[in-house]
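With one protein chain removed, the remaining protein chains of the complex are shown where they sit.
Now for chain A:
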Amino acid sequence: MLDGFVLLSVGLTLSAADWTLASLWLAVIASGLYHGVNPGMGWPLAVSAGLMERSPRALVAALGPLTAGHLLAMLLVILPFALLVAVIEWQRTIQIGASLLVIAFGLFRLANRRHPRVLARISPAQLGLWSFAVALAHGAALMLVPIYLGLCREAELDRGHAAAGALINTNLGMAVLVAIVHAAAMVAAGGCCAWLAYRYLGLKFISQSWFNLDTTWAVSLILVGTIALVLGLI
């Protein structure tokens, strides 16, 4: 009871800016969980590794490259924006540009459902490379950009105008943090699914947990892009 009141009062004292900040971080985590539970992003490969090597350690070991690949893809896409947003007078343009990019990619995914065939050329031994490539190809990394830009804006509002150098450092730090938090959420969710399948639910869980989210995925890209666009315009 008491806890509830405390939480409520904390909530009441939070400003609108705090709410925006909290929901942006929530979006970083939620998208990580979403990527993590999707079998298409790789957790069944960890199950396969564990079973093929007859060792739970192999399962955990496979999660390493899967996460590292995803993390690198996030960084590769976000970091250029981290440098760009330091140019204060372009910030609005960049936000609008990034939003349009995400919307365009969503529309492209909606029109073209093909999985890039080149991904099938990656050897099963190169899980990190595969995870990196699939996160780029399906726009998983791109989806984080508008969220990231929102976080940068909030952080800047907090601090007022700082020197460009300091801003770049802040933005780079924020980019790394966003990527790490997202990848952590992803590996936590994917790891749980893999462990459940490996230890308790059996291999049937792989097909049972697999839904064709191509349309949902494309629509969520468009949605995230649109929200960011509206926020960027107002």
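Remarks
Please note the rule applied: a contact is a pair of C-beta atoms (placed from the backbone, for glycine too) under 8 Å apart; a residue touches a chain by one contact, two chains touch by 3 or more; residues count from 1.
Keep in mind that, in the parts below, contacts and distances are computed from a predicted model.
Missing from the rendering is one chain, named in UniProt as "Methanethiol oxidase" (options: "Phosphocarrier protein HPr", "Methanethiol oxidase", "4Fe-4S dicluster domain-containing protein" or "ABC transporter permease subunit").
Contact with the omitted chain, checked across A:A27, A:V47 or A:V85, is made by A:V47.
Between the chain not shown and the residues A:A68, A:L84, A:L119 or A:C192, the one that touches is A:L119. Where chain A meets the missing chain, the touching residues are 39-42, 44-45, 47-48, 51-52, 54, 113-117, 119-125, 130, 134, 202-204, 206-207, 210-212, 214.
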